[in-house]
Structures are given as C-alpha cells and as structure tokens.
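All protein chains of the complex are present and in place, except for one that has been dropped.
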Amino acid sequence: MEFFERFAVPNPNPAIYASMVAIVVVSLAIIIGLTYFKKWGYLWREWLTTVDHKKIGMMYLISALLMLFRGGVDALMLRAQLSMPDNKLLDPQHYNEVFSTHGIVMIIFMAMPFIFAFMNLIVPLQIGARDVAFPRLNAISFWLFAAGAMLFNISFVIGGSPDAGWTSYFPLAGTEFSESVGTNYYMIAIQISGIGSLMTGINMITTILKMRAPGMTLMKMPMFTWASFMACVIIIFAFPVLTIALLMGTTDRLFATNFFTTTNGGMDMLWANFFWVWGHPEVYILILPAFGIYSEVISTFSGRNLYGYKSMVGSMVIISLLSFLVWTHHFFTMGQGALTNSIFSISTMAIAVPTGVKIFNWLLTMWKGKIRFTVPMLYSVGFIPLFTIGGVTGVMLAMSAADYQYHNTMFLVAHFHNTIIPGVVFAMLAGLTYYWPKMFGFMLNERIGKWGFWFLSIGFVLAFFPMYITGLNGQARRMYTYSEATGFGPLNFVAFIGAGLMAIAFCLIVYNIFYSIKHSPRNVGDDPWNARSLEWATHNPVPEYNFARTPHVASSEAFWDAKKHGHELFKGEIEEIHMPNYSGVPFIMGVIFFICGFSFVFSLWIPAIVSLIGIFACMVLRSFEKDDGRLISVEEIKATESKFESAEEIKTAVSTYGGANS
Amino acid sequence: MKIDHTQPLEYSTQQNQLNIFGFWIFLGAEIMLFATLFTAYFIMENRTGNGPTGPEIFEIGPVLFETFILLTSSFTIGLAVHAMRIGRKKAMLAFLGVTLLLGVAFLSAEINEFVHYYHVGATYQTSGFTAALLTTLGTHGGHVTLGFFWGVCILIQVMKDGINARTANKSFIFSLYWHFLDVVWIFIFSFIYLKGLM
C-alpha cells in the first residue's frame, strides 16, 4: 500500500466523516477555551503533573465516563442495526468494527479505569495512608492508560478500527484475513494500557500490605480494600499473560512471525488459550472491586456491620484462585474431548459456590438492619437479583454439553452482560454516588439519581433478557443481520428499546452531575451517609494529606466505633506531613508512549525508535533525579483543619441523607 | 526522610522498604511473564514447519559460555552488595563494573548466537518454533540489556554520591533484578538448550 493510503479509513462512511469533524471541533473548542480562560497553567500544575491519588482517581473517573459514552454509542448502533430484520443501517464491515470496539472500550477502557478510579480514591483512605506507595508510578499508570485509550480511539478516524471482535481470535485477526491496521491498534493500545494496569496492581498491593494504619491487621481491613487487594493479586498473575499474547500477536502482524498462523507450525488455538488465561481472571478483576463497593454500601445503608466478614474474605480468595483454573470454558467446543471439558466444567461451576456465599452474606447484612433506600443502595438492591440471574446462567453455560448449544449465541451475550452490567456497572454507579461527597464535598441529587436507576434497570431487563430467548432460538452473536423468517425480529426490537432506556439513564446520570454542581448544597459535612469505615473519618472533600493525624484502628469499622463506641481514632499531636512532589514526567511519558504506539501501528520505524529512546531517557532522568518530596508544616495543616471544622459546625443540625422519608 | 539506623542502609527509610517490597511483587509478575513464554515455547517446540528443529541449530559451546558468564556475574553482583553493606565504595564499584562487563559479554555472545541461527535458516519468521525460541531468548536478552543501562546509571550515581540510603536501595534492587535474570537463564539453559540437545 502507498504510504499515505494506510492512514485513510478503509471503509469510510458519513458517520466517520462526521466524527472526524466533531473530533476536530471539540479539540479546537477545548484548546481555545483553555487559552481564553487562561487555564493552561492550572491544568498543568493541578492535573497533568499531579501524583495525588485522589486527583488521579478523579481523572480515571472522568476517562471512564467518557469511554462509557463512546462504548455506549457503539452499543446503540449495534442494537439499532439489529432492531429490525434485514436492516441496512450498518454494513457488515462497519458492524464488525463497532462490536469489536464496543467490547474493548467497555472492558479495557471503561470498566478498568472505573475500578482503578475507586481503588485510587478509596483504598489509601480506607487504610489511613497518605497516598499510595509509589505516587509517581501511579501517575505513570494513569498516563499509560490514557495513552492507550487515546490510541485506541483514534483508530476510528485514522487507519480503521479493529474488526475481529474483542477476543480477536487468530487467524481471523492475522494479516491474512485482517489487512487494515485495525488489529495493530488492538494489540498495541491494549498493551500500553495493560502495562499501566500491571503497575497499578503492584502499587496497590504494596500500598495495602505495607501502609495500613496502626492497628489495622489484614482481617480488619474494610471489604473494599480486601476486594481491591485480591483484584490486584489477580492482575499480577493475569496481565503478564496478556502482555506476552499481545506481543506475539504484534510480531505476527508486524514481523510476519508464525505464532498464531496456520502454516509453518503456528497455532491459532494458542491465542485463544492465552487470551482466556488472561480473560477469565480479567472478569474477576472487574467484579471483585465491584463486590467490595456493594459490601460497603449495603452495610452502610442497612446500618449494620457486614455479615460473615471472614467468609466474605475467604470466598474472594477462593474465587481468585479458581478464576485461573477455568479458562477452557470459553471454548468447550474446541474439541478437547469429554474429560477435559468435564474437569473445566466442574471447576467453573465451583466458582458459583463462593459467589453464592457472598450473595447470601449481603442478604444477611440487611437482615435486622435498618434499610435506607438511597441511590447507592438502590443499585445494590437491584444488583442482587439481577446478578444472581447472570450467575445462574453462568452455571448453565458451565455445563459443557449444553454449552455446545449456548456457545457463540445471544444467550452467552446475555449472560455476560447480565453479570457485567448489574455487577460492575451498577457498582460503579453506586460508588460514584456514594463517594461523590468524599471527592467533591457535595451530594448528587437523589431524585434524578433514582430516575437514572429505574431507567437503567428496566432498560437493562428489556435489553438483555430477550437475548436469552433469541439465543436459544439460534441467533448467533456478532451477526450483522438476520432474515425475517428467523423470527428474531420482535425480541430484538424490544432489546433496542431497552438499549434506548439505558442510554437515557446514562444521560440522566451525567445530567445529575451538572445539575448537582449547580444546585446541591455545599458543606454536607464529613459524614453525610452515616457511614462506617475509615475513609469517612476525614473531611469532605479530602484534604491533600488525607488525615491530619494518623488514625489508630481497632476494627474493620473504625469510624463507626469512633462514632458509637467512643473509640479514639486520632491520638497525639499534629505533626509535619511528608508529601511527594508533583512531576510532569509521567504525562510526558504518556505522550511519548502514544507516539511510540502510533508509530508501531503504522510500522513507522524511525519515530518508533526515537520515541522508544525517549521513553528510556525519561527513565534515566528519573533514576538521576533526587526528589525527597516536601513537608506540609503544622501551621498549614491546622489552618486547613480549622476551615473544615467551622464548616462542620454549621451543618451538625442537618440530618443525614436518605432517612426514613425516602 | 527519616533514616532508621537499625536497618541495613538499603532498608533504612520507609520509602526504601516500599521500593524493595514493590520490586518483589514486580518480580512476581516477571515470573508469570517468563512462565507464559516457557509455556509457549513448550507448545511450539515441535512445531517447526519447514524450518530446522532445536537439536539441529543449538550449539552447546556458546551456550555454556553464556551460562558461565551470567552465573559469574550473579556472583559478582552479590559481592558488590556485600561491599556496599560494609561500606567499601571502591570495591563495590569494581564489582558492579565487572558485573556490567560480564553482562556485555553475555549479550555479545547472545547476539552471535542469533546471527548463527540466522545463517542456519532459523530466522524469526521461519516457524512457530523459531518465533517462540527467539522471543523467549530475546525477552531475556532485552531484560539484560535494560539491566545493563540501569546498572550504568547506578554506577554513576554511586560514584558521584557514594553509598547512601538512596544509592544503596537502588543497588540492592538492581541486584535482585540481576539475580532474577540469572535464575531465568538457568531455566532457559535447562529446559530449552539441554532438553533440546538431549
């Protein structure tokens, strides 16, 4: 191909041209806006160079929401195309690109940053730490994620999107059947953000194991911290497998090696195996932190301690172990014979047992509680039945002989959306609402939030339950169209309506953010939800040093103990606090990684090598840098604290949110 | 930075302890990385397509040389850390320097080996087997290369600043990395070369 031809989108259509224009316009608007309001300096000083775990968490959060909309638009296009038989809205190539990017964007660039957002925001607070163990590395992780996400998203307008599904099975994803650079984007963008994820894993494990407040033994950690910890352990073991698989996929595509080809000894099934050795643990990386958020929310709004703390922890450990022993269930139909299938069938079903334990523990946490139906609680309450349905259909899929009929059908699609949406997405929205005051010091509007919840739940049921039926009726996944005679039409139309309701729900949720920024009362105080764990023992929004004095902890509900049983959390005098310095290097590294990735996608070797050298130069720079951080003086801390305390007095009379009246 | 004098220098601040602990976790991830590569290699071992097989291209001489060099360098980096602990800057620098030189020797031997493979028709593109072999060796070699440059940075810093909590911590972590690469090499030696030659 001609040099410049490669950059053109292979299958352009009006939607793509429109997006190109939109992207240019929005970028210009942002640049002009920043210049006009003279915010470049602010942006650079406060955000691009930050190493503060809270700000990094917020940036993850914003990215996740943006990606949610990108993936959501994809989803709407898919459902619209399938809403009627023989629909001509999208052509097959376009449809293939849309479902491929939908899957990757949602899993890698929406769900992952969402959970990292909460890990960053909450874990250090829950364990009473000043920051994560390696703040600078944390910033690098974020900017690598951002570089990967940007790279992946420009594939849409430069060179073409990946079109081999989010699973990207070879040989379909090889150069023989997928000629455009789309799959190069897949391999390299995921690689870059995957390295970021791995480093976050290392960072969080070190933070959680080494930086807990005095008195907080492992079995006194709040549940979200436990969940994040287990998720990070899975990351450490799972992501290197992905790294290697992507590396091999990249060399196959760029250097014509024979890992996954069908000639010269290549083996296409090797990709499928590696992909799922990472892929199955990956779904648990997503769901465990979600479980953690539900544990926090349910116990707070039931006004009770979490039931069965030990079995909650135990079940997560078992789930994490088992998650590595089940990957074959994604291809029972690959012909490995009855014995192998039986083994993996049983190991898969076994996961349902610890998952069930968790469900019952949440139910028992509500037992004898005093349940307040706030928005976070609504999501948690909706989660329990809906996720149970997703889980039991998982068990059905795990029956390998029957899976020969479910595999690759809409039944499977219904299953995993049924686990990921009520499981992960609901949790993220619950967490968003629950921790919003923690981040910003004001609440999201409850009324709009509840509307959002109902639209989302009903939309979800309408969108995905019909798929169980069409799946059993023979509708394969990833078909861009079907004929009238199949009879899939009506149910797919219902699904389209459901998708529309979900879209409205997400718009409501974002509208709620803008609405609340304008109208919500400030000064909600430090404990608007009558919460229980340590992250609520500091102010809202959290000052940069988190806790003025190091907390001393005696249980997993340290804050509750302090409120109800007079436990003394903060002892001693305020001392100077050591904080890390901000740095622009992580951001610059992200930019260079982006350039590097882009060069690799298009096999532009000179910029690729130059940018690789740039990355190493950044690392050398870091090695020689002597940066011992800075100290916040006692006076400064006292000044900050007294500001919060006077605010606190104003609102003590205001009752806590979500009381009996709601 | 608070320095705790009851600990060895490399552990003496809280950040130092975190660095070392975090690095151990990183090595855990590296173990998974190489385990995946080994798995791929074992699967691909006999999938040679039209290309040569392992026994046809492996040569024991250079491999023994590389093994010997890398093992020795593991020993010298150990000595460097020992010298660091007892505060002998010159000795430490010398051993660190020797380690890095051995690293270079290893790398040149490995490059030679790759050239040899190229000449006997086992290129990166030849077959599933050669792709897996060269990726596994190359990933290890890449780590050694990276380690070399990292080591040079540390060498310069120790030269300039002497042995203090910062440089001691870096040197110690570097030594962990170097030992790890050595262990990986032992696996490569046993399960790729010896197994292939037998």
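Remarks
Think of it as A and B in the order they're written, each chain with its own count starting at 1.
Here is the rule we use: a residue touches a chain if its C-beta (ideal position, glycine included) is under 8 Å from a C-beta of that chain, and two chains touch if they have at least 3 such contacts.
Please note the rule applied: contacts and distances are computed from a predicted model.
Per its UniProt record, the hidden chain corresponds to "Quinol oxidase subunit 2" from the list "Quinol oxidase subunit 2", "Nickel ABC transporter permease", "Formate dehydrogenase iron-sulfur subunit" or "Putative ABC transport system ATP-binding protein".
Check A:N305, A:N523, A:S623 or A:T640 against the missing chain and you find that the one touching it is A:N305.
Note on the undisplayed chain: of the listed residues A:V9, A:V357, A:V542 or A:I632, the one touching it is A:V357. Interface note for the absent chain: among A:V461, A:A548, A:A562 or A:I577, the touching residue is A:V461. Among A:Y482, A:F506 or A:F593, only A:Y482 touches the chain that is left out of the view. Residue in contact with the omitted chain (choice from A:S19, A:Q405 or A:N523): A:Q405.
For subunit A, the list of residues touching the undisplayed chain reads 92-93, 96, 163-165, 169, 171-172, 177-178, 262, 265-270, 272-273, 302-305, 307-311, 324-325, 327-328, 331, 333-346, 349-350, 352-353, 356-357, 359-361, 363-364, 366-373, 381, 384-385, 388-389, 392-393, 395-396, 398-405, 407-409, 454, 457-458, 461, 465, 468-469, 472-474, 476-482, 487, 659-661.
Here is the rule we use: only the chains that are shown with their structure count from here on.
Centres computed as Cα averages put subunit A at a distance of 34 Å from subunit B. Contact residues of subunit A toward subunit B in the complex are 133-134, 198, 201-203, 205-206, 209-211, 236-241, 243-245, 247-248, 251, 255-259, 261, 263-267, 270, 274, 277, 578, 616, 620, 623-624, 626, 628. Touching subunit A in their complex are the following residues of subunit B: 1, 17-19, 21-22, 25-26, 28-30, 32-33, 35-37, 40, 43-44, 47-51, 124-132, 135, 149-150, 153-154, 156-157, 166, 170.
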